[in-house]
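Selected chains only, in their assembly positions.
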Amino acid sequence: MDFDHSPKVKDLCDRLNAFMEEHIYPNQELHNQQLQEMGHGIEHWENWGGVPIIEELKPKAREAGLWNLFLPESRRGGGLTNLEYAPLCEIMGRAPWSAEVFNCSAPDTGNMETLERFGTEAQKKEWMEPLLAGEIRSCFSMTEPDVASSDARNISLTITREGDEYVINGRKWWTSGSGDSRCKLFIVMGKTDPEAEPYRQQSMILVPRDTPGLTIKRMIPVFGFSDAPHGHGEILYDNVRVPAENILLGEGRGFEIAQGRLGPGRIHHCMRMIGQAEVALEKMCKRALERRPFGKLLSDQGVTRERIAESRIMIDQARLLTLKAADRMDKVGNKEARKDIGMIKVVAPRMAAQVIDWAIQVHGAAGISSDFGLSYAYARARAIRLADGPDEVHQNQIARLELKPYTNERV
Amino acid sequence: MDFDHSPKVKDLCDRLNAFMEEHIYPNQELHNQQLQEMGHGIEHWENWGGVPIIEELKPKAREAGLWNLFLPESRRGGGLTNLEYAPLCEIMGRAPWSAEVFNCSAPDTGNMETLERFGTEAQKKEWMEPLLAGEIRSCFSMTEPDVASSDARNISLTITREGDEYVINGRKWWTSGSGDSRCKLFIVMGKTDPEAEPYRQQSMILVPRDTPGLTIKRMIPVFGFSDAPHGHGEILYDNVRVPAENILLGEGRGFEIAQGRLGPGRIHHCMRMIGQAEVALEKMCKRALERRPFGKLLSDQGVTRERIAESRIMIDQARLLTLKAADRMDKVGNKEARKDIGMIKVVAPRMAAQVIDWAIQVHGAAGISSDFGLSYAYARARAIRLADGPDEVHQNQIARLELKPYTNERV
C-alpha cells in the first residue's frame, strides 16, 4: 500500500500543470470572450464550432506530449492505466474547456474507447483516426425524453433491419456535444429486437451527422447555461437509414458495450469534479481572506472555517475513493469493480456540488453571477449527479451488492 | 390560538385562486413565448419591457378587486395586515410573473411602502401614483460589488450635498428590476456623512432613470438565467445630480428606512418561496406517479416517499413560522419581531431550494433543463438565500438575541 504516485505519473502531472500555467489559465478570459463572440446564447447554437484559442493550443499540447493521454491498453493512447490517467483528469478538470486542447474531452474519449474495443477496422479508419487527430468530434445518443432511461431497458428508439440498411426511428435528448458543428459522428443506442431477453434487445449504431432524417431540434440549457459550443441536443431520428455495417459489434450487444464504456468514463468525470472542487475551494479561501463584513474577516469566522475544513475532507476522501476504484478497475476489471465505480458516481459530483455551493455562499451574490464561474460549475456538478442515472440508482446497486453475502439472492 | 384564516382572508384567497386558475396558469406558456420574442437572452436586455399578456391581465385583476393588495395601515393599499396579506403572496408565488398582474411585485411593493411611510407629499404624487397605477416600475439600488454589503455600514457610494443638489458617485449591482425599460425610479442608498456614527452615515435618495451620469452597465445573470424583463443591473453613478428635495426623510436616515422596509418584504419573499415549493412538490408527486425505472413507479420507492414526506413537513413548518412572524409584526412591530423575521429569512428560501432540488432529482435530466421550470425556480430560491444578507448573518443575529437573556451584553 502506497499513497504516492509513481515517478512517471508525477512527471506527467508536472508537465501538465506547467502547460496549464502557461497556456490554459492565462487564456480563460480570452476563451470566454471568443465564446461570447460565437454566440453563447442557446438560440444561436447553429453558429457553434471550434473556439479559436483551443485550436491554437492543440498543436502545442501535441508537441508537449500531452495528447490522447487516455485509452488504456492500446497503442493508440497514452499507455496509461486508469490509475495513472486519473490525476491528469483532475488537473484538466480545473478548467473544463482545456480537455479538448489535449484531445481528452468527453464524450469523444468514451466514443474512441468504444471504437477501439468494439469497432471494425473500417469503422476505426473512418471515425477513430479523425477523432484521434482532433479533427472531428462525436456524440453519444442514448437518453430519451419519454422514458426513465436510467434503466436502459426502457429505451424505445427503434433500429430496424431492412435489407442492407438499418432504419432508425425515435427521439433522443441530452445528446451532449451535438451542438458543435464539428461533431460528425452520432453513436446511437436503440432497440433492434424488443422480443429478445431484456439485456439483448439494444444495439449501438454509427450515424453520420448529415444523414437525412436526423434533425437537431434544439439545444437544452442546464440551469440556464448553454454549454456552448458543446451543447446538449434534442435529436429527432425520422426514418434515418445507414448501411448495415454501421452496427457496432452486432445486434443485441448494445447493453454490453454500454457497460464497457461506463467505468473509465466515470473515473474521468469524477476526477474532473475533484479538479472543479479544488478550484472552488481555492476561490473560497481567497474570497474569505478578502471580505470583512461586521468587522471580521470571513476567514476568521467559525462557519467559514468549518466549511473550508469539511471541503478539504470531502475532496480528499472523494479523490482517494476514485483512485482506489481506478486501481480496482486496472486489477480486477470493470465488472468486479462495479461497486467501487458505483460509489464514486454517487460521491464525487455530490461532493463537488456541495463544495461549490459553499464557495458560492462565501462569495455572496457574486457567487450566483457569472463573474467567478461558480454558478456554472455548480450547474455542471448538478448535471453530473444525474448523468448515467441519478444517485439513487447507484445507491440501490451498491446496497444490493453489499447485501449479497448475507443472502441467497442472485445479484 | 387558531390556525385557520378569517373568513375575509379565505374569501380573498378563493378569489385570487380563481383568478389564477382562469387567467394565470393557462397563460404560462404564452408568457414564456412572449418573453422569448422580446429577447430573453441577457445580451438583449435593452429590449426588455412590459410583457403583453401581463398588460392585458392587469385591468382584469383591477376589476376583480385584486390590485395593490399589500401596504398595511394605509388607505392606498388593500387594508390587510401582514398576516392577512401573507397567504395571498403564497398564491401569487406559485407563478412569480403573476405578481405584476396584481401590482404586487417586488421591489415596487417595498418602494411604495417606503414612499408611503417616509416620502413627502410631492414625492408621493410624483412617484407613488404612477406606481400604484402600475404605469411605471422602480428599483432599489443598495448592494455594491466591492464591499460586503450585507453589512450596510460598508456601503461606499457617496451622496454629497452641493448647493441645492446632491451629487452621487459610486457603483452598485444587483439593482433588481433595472433591466425593464419601464423602471423609472431608482431609490439609491449611499453615504452622506462618513464621519457620523455608524448607523447615521447612510441616506436614501430618489434618482430618475434618465438622470445624466446614471449608466446601466450590464444585466447580471443568476446561474444562467437573465430574469428578463426584470433583470439585475450593474449601475454606474458618475456625478449624478438630483435636487436636494429628492432625499428621503433626511440625511442620515437611510439605515432606519432600510430597517423599516425589510420586515414586510421578507414576509412576501418567504411566502412566495412557499408557493414555489408547493408547486415543486406537486410536480414531484406527479412525475413520481408517471416514471417507472426498473419496473417500479418512483412514487412507490422509499427514497422518493421520504422526500415527499420531508417536503410536506418542511413546507408546512416554514409556512407556520412565516405566518407567526407576520402575526408578531402586526402585534409588536418590526423591531420587536426581528428574531422572528430573521428566522424566516433563513428557513424559507433554504427550504424551497431543498424541495425544488428534490423535485429536480425526481425529474432526472429533465429537471435541470428549462422544460419544467424547476432549474429556474432553484436559481431564484438560491438567490433569495443571499438577498438581504446570507443565512449566516441572520443566524448570527438570531443567536445573539437568543443568548441575550443569559448575559449582560447589550444586544
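As written, the chain order gives the labels A and B, with residue 1 at the start of each chain.
Here is the rule we go by: a residue touches a chain if its C-beta (ideal position, glycine included) is under 8 Å from a C-beta of that chain, and two chains touch if they have at least 3 such contacts.
On a predicted model such as this, the values are computed, not experimentally measured, just so you know.
S.K.: With 2 identical chains placed here, how many copies of the sequence make up the full complex in this file?
M.R.: Copy number for the complete assembly, per this file: 4.
By our rule, only the chains that are shown with their structure count from here on.
S.K.: What residues of subunit A sit close enough to touch subunit B in their complex?
M.R.: On the subunit A side, the touching residues are 41-43, 143, 145, 148, 150-151, 154, 173-174, 220-226, 291-295, 298, 301, 303, 360-361, 364-371, 375-376, 378-379, 382-383, 385-387, 390-393, 395-396.
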